[in-house]
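Omission of a single protein chain aside, the complex is shown with its protein chains in their original locations.
Let's turn to chain A:
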């Protein structure tokens, strides 16, 4: 990372993160294809919704024919953290036009956020539109292309259940969960493990009483409340 904030520097600094988008995008394409979405719908979801891990949740809920409103609430909940990130980034774009602010917010991702926060250390706490927008555009293009290629690759496979493809989604949640636990420095690993254990029990018991579509939302909200209570009880 250097102190330059031009587009060329942004391209150079974004390249290492591109492999992450390619890997997850391919996996997303394969998973979506396995539950019955074609290439066009996969790419449309990546281009229009553009919500990373929330897209995996959308696909799994589409597969169980959940009501659209439930899927929207789930996507909102899992992406709610973006509010915190965009609130943080917004502070560095106060003097830019509203249009530039909206564009940066529209294409903001976990990775471009992380890259931006990293960049601040090299630029005397400054960011600009050209640098950030270039980072965002590379991520956006890579994500759409990778998810499309993933959907095409998934099609080449005749009996997906024999290859364990339907488990790709579950494996993805396990992976995202693990990566979240080790990456989130705002909550201790101990606390997160306790909350995960409580949530697991909550879901198991909930399966007896509440249809699973509704349970995912009720269980998540309840889990968050219990998480806050445990966090305060330990302090």
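To be clear about the criterion, contacts are C-beta pairs under 8 Å (C-beta built on N, C-alpha and C of every residue); 3 or more make two chains touch, one makes a residue touch a chain; residues count from 1.
Methods note: contacts and distances are computed from a predicted model.
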Check: One chain isn't displayed here; going by UniProt, is it "Outer membrane protein with beta-barrel domain", "propanoyl-CoA C-acyltransferase", "Branched-chain amino acid ABC transporter" or "Chemotaxis protein CheC"?
Finding: "Branched-chain amino acid ABC transporter"
Next item on the list: With the missing chain put back, which residues of chain A would touch it? List them for me.
Entry: 20, 23-24, 26-27, 35-38, 41, 44-45, 48-51, 53-54, 57-58, 60, 62-63, 65, 68-69, 71-84, 86-87, 89-91, 93-94, 98, 101-102, 104-106, 108, 161-182, 184, 186-187, 192, 195-196, 199-200, 203-204, 207-212, 215-216, 219-220, 223-225, 227-228, 231
